[in-house]
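Just one protein chain is left out here, and the rest sit where they should.
As written, the chain order gives the labels A, B and C, with residue 1 at the start of each chain.
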Amino acid sequence: MSAARYLSLTAADREEMLAAIGVEQVTGLFEQVPRGVRLGRELDLEPALSEQEIVDHLSALAGRNVGTERELSFLGGGIYDHYVPAIVDMVLSRGELLTAYTPYQPEVSQGVLQAIFEYQTVICELTGMDVSNASGYDGTTVAADAAFIARHATGRTKVVLAETLNPQARQVVKTYAPGFGLEVVEVPHDGGVIDPDRLAAASVGAAAVFFQQPNFFGCLEPAPELASAAAEAGALPVAHVDPLSLGLLEAPGNYGAAIAIGEGQGAGNHMSFGGPHYGFLAARADLIRRMPGRIVGETTDVQGRRGYVLTLQTREQHIRREKATSNITTNQTLLALGGLVYLSWLGPQGLRELGETCMGLVQYARHRLGHPLAFPDQATFKEIAIRVGRPARDVIAAARERGVNPGYALGRDYEGMDDVLLVCVTEKRSPGDIDRLAEVLEDVA
Amino acid sequence: MSAARYLSLTAADREEMLAAIGVEQVTGLFEQVPRGVRLGRELDLEPALSEQEIVDHLSALAGRNVGTERELSFLGGGIYDHYVPAIVDMVLSRGELLTAYTPYQPEVSQGVLQAIFEYQTVICELTGMDVSNASGYDGTTVAADAAFIARHATGRTKVVLAETLNPQARQVVKTYAPGFGLEVVEVPHDGGVIDPDRLAAASVGAAAVFFQQPNFFGCLEPAPELASAAAEAGALPVAHVDPLSLGLLEAPGNYGAAIAIGEGQGAGNHMSFGGPHYGFLAARADLIRRMPGRIVGETTDVQGRRGYVLTLQTREQHIRREKATSNITTNQTLLALGGLVYLSWLGPQGLRELGETCMGLVQYARHRLGHPLAFPDQATFKEIAIRVGRPARDVIAAARERGVNPGYALGRDYEGMDDVLLVCVTEKRSPGDIDRLAEVLEDVA
Amino acid sequence: MKLIFEKSRPGRTAFSLPRHDLPAPQMPESLRRERPPRLPELAEPEIVRHFTELSTRNYGVDTGFYPLGSCTMKHNPRVNERVAALQGFRDLHPNQVEEGAQGALELMWRLQEILAEIAGLDAVSLQPAAGSQGELTGLMLMRAYFEDRGETRRKVFIPDTAHGTNPASVTMAGYEVVGVSTDPRGNVDLDELRAKVDEETVGLMLTNPSTLGLFDEGIEEIQRIFHDAGALLYYDGANLNAVCGISRPGDMGFDVVHFNLHKTFSQPHGGGGPGGGPIAVRSNLEPYLPVPTVARDGDRFRWHDARPKSIGRVRAFGGPFGVFVRSYAYLRAYGPQLREMSETAVLNANYLLARLRDDYELPYDRLCMHEFVVSARALKREHGVTALDVAKRLIDHGFHPPTVYFPLVVPEALMIEPTETEAKETLDAFADAMADIAREAVDDPEALKHAPTNAVVGRLDEVKAARRVVVRYGFEEHPDLGGEASEPVTADAPKGV
Partner (left out) sequence: MKLIFEKSRPGRTAFSLPRHDLPAPQMPESLRRERPPRLPELAEPEIVRHFTELSTRNYGVDTGFYPLGSCTMKHNPRVNERVAALQGFRDLHPNQVEEGAQGALELMWRLQEILAEIAGLDAVSLQPAAGSQGELTGLMLMRAYFEDRGETRRKVFIPDTAHGTNPASVTMAGYEVVGVSTDPRGNVDLDELRAKVDEETVGLMLTNPSTLGLFDEGIEEIQRIFHDAGALLYYDGANLNAVCGISRPGDMGFDVVHFNLHKTFSQPHGGGGPGGGPIAVRSNLEPYLPVPTVARDGDRFRWHDARPKSIGRVRAFGGPFGVFVRSYAYLRAYGPQLREMSETAVLNANYLLARLRDDYELPYDRLCMHEFVVSARALKREHGVTALDVAKRLIDHGFHPPTVYFPLVVPEALMIEPTETEAKETLDAFADAMADIAREAVDDPEALKHAPTNAVVGRLDEVKAARRVVVRYGFEEHPDLGGEASEPVTADAPKGV
């Protein structure tokens, strides 16, 4: 069986077309491929499947996963089980948006262009910054993007990362840094958060200083003080923020961040085992010409009607090539559009209430769970780190046998934290769910 | 919490609007409702749920069902587990089609109108008839519709139903018959099919004679002879057909049926516990003015461009009122559209191959299952009736404990058939699945 | 655009099927099809484009304002589609044994309970497929009721404002229609009822609020007249969106009610359907309900079909289950606050009425309920501009037209139902457009005759369609199935109900 279902040529078409071209057989079209590099056999792949077999096979694979619909899960750590409203899926399934590409031809792409313009506005409003791109690959690669901006904006060759910044984001920055000519310095936490003085010391001579709010442990950093410490050292303060915290927590633009970045997933994307999601990156106006990626601007057409176009393209690889601000071209537009729909659904009131719900639940968990907090002095947003008295991995395995995934083992990323469990609660968990977690943890830890 | 999410008025809007109307409060709008009939309390309903709670609650309910995705099922008997390709769902989710209503204003409804015109054509092609409506509620109510047509076309007051016609279709005809002034006569089967002579005898003086091909037992009726028997008696032969059999089996129009009806579900609708689906009804040209329901016709606009409109509306209730050919208005357009998409996906070649696959599988099952056939002399299309030696209900219960739903208990509808199981195979079952069924049936029956 | 058949090429395929190595099936040659049906032959890409393009030539609630009177074209929440697609619902065979369908049966049972509370009645059948089938079912129940009591009655009263399905259902039930007039306030004429209702009377079918959008102020008296004659009252629930949580049909004295789940409870209208037409009845009619309904025994839910006096079955299985899922999800979003839905619908309608009353004639000058009817009679008389012209010009303004030429008692009727989900800005924009059109009728009536000019086609020739009956693609030839010419509908035939 062939996948002719995706091909529109009939046998008659093929003959006519070959005749028009002037070759006898399809193989004649491939004469330009030197014989030495031709494959000369069929690909060694499993047999083709019909549509229904594809669905069966992939359903079987999906059935061997335990998603948050099948166990009571308190997993967080950068990707969050927030509810994605049905209208998000509905909008993203519109073929005109789903199957279009980058809006290079604005007259037939006003839909995507206007949506991006709206997305940029929403991100600027959330973060308190002047300008947003659309979009970075995820919440880790935008950190590398910010480092690249800072490297060129300051001419300096060092970046400082708070140890409480998402470990994967730190790893990505470290992977990219040598190519950018950057040295990476990490600042350890004190009791779950970064000490501004320690950060100030490390910031001297730095191009950028990265911190996260709420941080990877869920704790609220003294973000304004961290930003000041960086700024005083002449470094760009880069805040990595949870978009859904920004109804309650101050916007980075309002406490001096030069760049705000983050993982957009929680705001409108399904978890999908890690992607695709969108990373957002917003900055102060003076950095606009160093920003990577697509930016949409408002303009008018020949009749003076308002319209939108890709703009400031002289930053980009297709114009500037080796002098571009980034190599990015394909990005995460559809996911960012999901973010726009989600944030429009939530609105300012929903954003605040959602934050209150998460904080209220985490506060409840704090009191309800019997285990000591790893960072008892810190307020947290939707996660808490608890000490479970034995390896967190073992506790997770035991709890999962009872249908509860109690959280993330922080020892995967932090030394000396093998007994620490990062427990996350979103609006999809209830006080009753937390009671159940408490019960199970009592049994197994 | 209220469902304000579906309402677009703000508090300020409400005030302005009340002022414009000239009443003080919303309750002022309801003064026309006599006090004696006002409710005066809140409705006694469970509390409102947020969107996410709705999904949780309905997911829990859905999880308490065992659909064909969770057990190996051989259920048939009128509704069939055929594969519904993804493009069907995609098309039916297009908001412009999904959220429109009857195309009374053709200039803004060409999409639905053209689709119905295409649907009518596809149904005519399938059945070999001249004209199709769009659409009846399901495969049972179209039988009542056909009886109504026949009553008025012939002036006669009796309809004959083959006992091998879907039992629910027979029940519906019997429910409607008194109002139509019709008497209902049923003709028993002989060895699983209807004997043409017996039918001929019953047909004398009848308005219509209904038979089903393949019949409810899955058996192939001598349909041409049944149609002739009816026609010779001056009755309208009405064939109830499985649309997916019509790649292999002769079209009713080609053996003299006056009306062809059927349940469309198998062709493009999910089973959905019994609906919504579509019933199709197609007829000879001379019956067109007696047909119930919507019919779309081709015409031109003021500039001569081709377009489509609802036509022959003088048949319908909104024009003819008590003299209408039917009371139907809301119908099954979206499901019929699903049928059109499905049949376009299948095409003539797919239709034939699908039929061959089903017949090939049923032939395999016939040899593979160890139990005696209830109707050993009859060829069948995608179902076979087997005698399991003890009450079929018990066999079903025991097999389901082994993860197999072995079929439908024919004793639910036919006396003396308590030990008969109707086993259905579609292209979603494999020979291996049939082997598994055979194994389980050996164990439990 | 082209028909799908005009895009077809022999040999092109979109389907795929699993292949098993099985011997070719044997079948009687006499039954084998001779010539294959000419189904379209396209690959998947072109099918997707074809239907995508078709959809762009259609106007839905998702496109914009759709004030089609009597049809309750409200927003269709998307979460309903999400839950209806859950595999445990979508892939559930209706012949599944009860043990394997407890969730579905529970959902149906809960919906029955909710509908009974909203109706203020005792028992519910979810089976009818749409409102009109609900009507017919209700009439059959009445007949069973009277037959059971040994009474033979034949007359069903139908007000002149009634929807066409009401009289059509009466005929299909084997009964006779008796017409009743509307009084000058827009209520049913009580004197006429008092004069005509007798022991031959089966009952009354009433839409309340009526298709004029007016609540019948004499409802208590109507009830007395019919019940005193031993007759029954049928409530056409098409306009229930006006009164949920405010006034219940059962409390008004109705004995049978149908719901239109696709109107009041947000099942998308699907370009014409599907719908759902459950009925609720008073306990005296319960024994005759169609089978099966759903019953609860403690924690278990089961089919209930042991009703010896049942009228029988009116459609397959328990009814259009997917519709129930959507409406149940919708009802759970409102809960006890369902009243807000109706209040807002009525507020929107009255506001829009207030905005339009200067430009269009209002035949019954009262506050309205969830919809209202204005007349273009003056425009026609003075400028030759009809309700149809107004409707077509609204298309050019980006709106779906309201229902026109219905109810029949109002000449040049425009029947406008905004629903509760519309924003004030939308109502204002529509009112502005209506005012514009009224002005245009004065300034340039001829231009209105050419509307719409912004649609994918211009005004279509319905007379030609009825005369030259082309109701299927003709492949090579286009056969006219008309035979003798068919009587075309007149231009002022109802459009929209």
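To be clear about the criterion, a contact is a pair of C-beta atoms (placed from the backbone, for glycine too) under 8 Å apart; a residue touches a chain by one contact, two chains touch by 3 or more.
None of these values were measured; they are calculated from a predicted model.
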{"item": "Left-out chain, listing which of the shown chains it touches", "value": "A, B, C"}
{"item": "Contact partner of the left-out chain, one of B:A19, B:A60 or B:A86", "value": "B:A86"}
{"item": "Listed residues A:L72, A:A146 or A:L335, member touching the removed chain", "value": "A:L335"}
{"item": "Given A:G67, A:G234 or A:P372, the one touching the chain that is not displayed", "value": "A:G67"}
{"item": "Contact partner of the left-out chain, one of A:A162, A:V187, A:V309 or A:M417", "value": "A:V309"}
{"item": "Absent-chain interface as seen on chain B, which is shown", "value": "1, 3-8, 10-13, 49-53, 85-87, 89-90, 95-96"}
{"item": "Residues from chain C at the interface with the omitted partner, ascending", "value": "7, 9, 12, 16, 43-46, 48-49, 52-53, 56, 61-64, 74-75, 77-78, 333, 421-423, 425"}
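Quick note on the criterion: only the chains that are shown with their structure count from here on.
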{"item": "Farthest chain relative to chain B (centres taken as mean CA coordinates)", "value": "A"}
{"item": "Inter-centroid spacing, chain C versus chain B (mean Cα positions, whole Å)", "value": "19"}
{"item": "Distance from the mean Cα position of chain B to that of chain A, given in whole angstrom", "value": "46"}
{"item": "Per-residue overlap in chain C, given as positions that touch at least 2 other chains", "value": "12-15, 17-19, 42, 44, 48, 52, 77, 79, 81-82"}
{"item": "Where chain B touches two or more other chains, by residue", "value": "51, 55, 59, 69, 85, 90, 93, 95, 427"}
